[in-house]
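Notes to accompany the following structure.
As you look at this complex, bear in mind that one protein chain is not there, while each of the others sits in place.
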Amino acid sequence: MSLIFEHFNHWVVVILMMIGLYIVITANNLVKKVVGLNIFQSAVFLMYITMGKVVGGTAPILAEGVTQYSNPLPHVLILTAIVVGVATTAVGLSLVLRIKSAYGTIEENEFQNKEDVI
Amino acid sequence: MNLWASISQDQLINLAIFIPFFGAFLVGLLGKYPNLREAASIATSIILFTVVLAITDNTFHGTLMNMHWFDLFPGLSVSFLVEPLGVLFALVASFLWIVTTIYAIGYMRGNNEKNQTRFFICFALAISSVMAICFSDNLLTLFIFYEVLTLSTYPLVTHAGTKEAKEGGRIYLGILLSTSVGFLLFAILGTYAITGTLDFKPGGVFDESSPDLMVGLLLVLFCFGIGKAALMPFHRWLPSAMVAPTPVSALLHAVAVVKAGVFSILKVAVYIFGLDTLSDLATTDLILYAASGTMVIASIIAMTKDNLKARLAYSTIAQLSYIVLGAMLATAMGVIGSAMHIAAHAFGKITLFFVAGAIYTTAHKKLVSELDGIGKHMPLTMTAFTIGAISMIGLPPAAGFISKWYLLLGSLETSQWVAVIALILSTLLNAAYFIPIVYAAYFKSEPNDQKHQSHGEAPLMILIPLLITAGMTLFMFFNPELPLALAKQMLELSL
Partner (left out) sequence: MFEQHLAVLPVLLPLIAAPLVVLINKPRAAWLLSTLFVGACVYISFGLVSATMDGGALRYALGGWEPPWGIEMRVDSANAFVLLTVSVIATLVLLFAKESIASEVAHKQLPLFYSAYLLCLAGLSGILITGDAFNLFVFLEISSLATYTLVSLAADRRCLTAAFRYLVMGTIGATFILIGVGMLYMKTGTLNMLDLAERIQAVESHRTINTGLAFIMVGVSIKLALFPLHMWLPAAYSFAPSAVTAFLAGTATKVAIYVMLRFVFTIFGAGYVFEQMNMEIIVLVLALAGIFQCSFVATTQSNIKTLLAYSSVAQVGYIILGVSLVSLTGLTASLLHIFNHALMKAALFMAVGAVFYRMGSVQIIAFQGLGRRMPWTMSAFTIAGLSIIGVPLTVGFISKWYLVTAALEQGNWLVAFLVLVASLFAVVYIGKVIEAAYFKEPSEDADATKIKEVPVSMLIPMWLLVLANIYFGIDTSLTVSAATAGAEALLNGSSLVGGVQ
């Protein structure tokens, strides 16, 4: 039991990651694939954020009477990663838009038969 | 040779390699003027021959010529060194290049071949790489120009551009490249890994510390990897290459390319393994048997071929194995026989090919069964053919007799009974597939039912070269001193 509760943040991360990957692999709709990719990335963001958390620590702002802070570095890092994630989503969605106008569909099975997508 | 006296002797090597190279360049430039272009070809070939003569002269005077080009890898260079065996091969190739050039002009014009400029360019490039092979100082250099030779002759094989030619070219390139990359390069790298050197050294580079098993394996890899020697089962490329125009078959696939193959094997045997190491290896016998088998089987296949060039091709395969066999005897007699046979077979076989081309040009016949009575129309040509055939069989008074004599002596000396039987059997088979052609040409009457156009001898440009080579075949029987001296000098170096 302790394995589950002491590391519950990791369990959340792992489950979210698997859900995300599963959607990417199985989804037929390209937008859903992008959503899956987002969930997958969010899981990693969570991993970083919980990593920086120090039990009993507060937000890393200098204040009277506080001696224990959470580690701010992973939080900063993940801000960058979130930006990267947003950019990826933007590129992905704009590709989906262009696919829609070029193929008339964003369902993978519908155009895969028409074109030999390698 | 006073002609080249003013030039540093080492530079002669560069000249030998670059003269045909620039010849190719010149031919390309003069492509629009056929007469000038042909003049350039002939001039280049004659100049090259004088250079090789000068090199020969120096070799007999004991002058050591070497040439270092550049280091390809640290400690491994592309460099050249003149040694007697290479001189012998260079002499044969450069002399026959003159003859073949004249012949090729007659043949290409007589048959209105297309792309003649490309033909002469590739031809000259091939000779250039043959010269580099002759004088190479290490296995790396040999390998590089071996590959260049393969690639530069590929356009010659596919020259006709027909489906058949392309198919032939594919087999040609496929077998030669795959054996050279898969086995030869592997063997070279293996030799390097074991000994740390790739230089040709009299007496060989392996010593007691080299593991016997690996060295034996390397010998097998070398002999089969040098696909140009056409040891069975890697012989298929040679008959396929016969789709090329006859001058190509004559010089390249009877002399330059295949001789580059057996020359490489001989050189590897003498200068990489050394005769002592070779005679101790278990696999030497294996190669010896493979060569004996090739001799007999190729001769039997030759009997079944009705196409004259195909028959000659299989005869070539058998004759090449004589040379491999001589090298694998690992005795002085065997090696002398092999070296002699490089020259003897060259003159004999090129004559036969020239005749095949002459018949094709004048009478438009390709098959053996069509040759009945042709001796009446082309007496000189068929006389030359007879001389060539005698040399192939190994009867006096033709050059083939001398080399076969040495090979037979070598086999007896080492009690290699398989080799002895194979040599005798092969002689009989040779007789069996050459004599009927001669008989039919002279003594059978021409078939009356088929419309037979009357024709005489081939044009002089074709006739003279084949008479020269036939003459050389006889000449070498009476005067074998030059090749013998070179072969013996090589042995003295390595003992």
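Letters A and B mark the chains as written, and numbering starts fresh at 1 in each.
What we mean here is this: a contact is a pair of C-beta atoms (placed from the backbone, for glycine too) under 8 Å apart; a residue touches a chain by one contact, two chains touch by 3 or more.
Note that the structure is a prediction, hence the values are computed from the model and not measured.
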Touch with the omitted chain, as defined above, among B:28, B:174 or B:373: B:174
Contact with the hidden chain (one of B:189, B:300 or B:395): B:189
Touching residues on subunit B - with respect to the absent chain: 70-74, 143-144, 147-148, 151, 155, 158, 161, 165-166, 169-170, 173-174, 177-178, 181-182, 185-186, 189-190, 192-193
Touching residues on subunit A - with respect to the absent chain: 21, 24, 30, 33, 37, 40-41, 44, 47-48, 51, 74, 77, 80-81, 84, 87-88, 91-92, 95-96, 98-99, 102-103, 111, 115, 117-118
